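Complex shown without one protein chain; remaining protein chains in place.
So, chain A:
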Amino acid sequence: MNTMKYLLTALLLSLSATPVLACETVQLSSLEISEAWSRASIGMARPSAFYVTIRNTGVKDDALAGIATPVSGKPMLHETVVKDGVASMPHATAIPVPADSTVQLEPGGYHGMLMGLTQVLKEGETFPLTLTFREAGDVTVPVAIRGMGAKDAGCVDKKD
């Protein structure tokens, strides 16, 4: 009976908790997802980008296979490749997240491309985005919308 009460309280607490902030880490089995951010958009005609840090503390390799968000009709994973000074942006079918390692989707590397925006992305707001991993499954994280000139999530405790 006591256990029941405890579980019920925990459930109620988790439901009433304030939404997770973008700088906080979201856990999905052995994956820690943090620093999810995007850039503000001018209108909805141009694609925006999505960046995030994924830490795999487990012993099993995983891979980010896809992203989905209500703000984009066509979100895709891409990788910026600069070869002989020429930048191109091939589509990435999946981004490897090996065991015991940290993978960053960051400017100039892997990133999510949010095409077909369904709303203007306003600086200071957040939107939800679901990451699909091959092994760990789905997790939805809040994405911070930063200014167009932003270069990172702007988290105070950002470790490099």
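Methods note: a contact is a pair of C-beta atoms (placed from the backbone, for glycine too) under 8 Å apart; a residue touches a chain by one contact, two chains touch by 3 or more; residues count from 1.
Note that in this section contacts and distances are computed from a predicted model.
The chain that is not shown carries the UniProt protein name "SCO family protein", picked from "MaoC family dehydratase", "SCO family protein", "Cadmium-translocating P-type ATPase" or "Xanthine dehydrogenase family protein subunit M".
Among A:S88, A:S101 or A:T118, only A:S88 touches the chain that is left out of the view.
Residues 39-40, 42-43, 45-49, 74, 76, 78, 80, 82, 85-89, 91, 107-108, 111, 113-116, 148-151 of chain A touch the missing chain (whole complex, contact as defined above).
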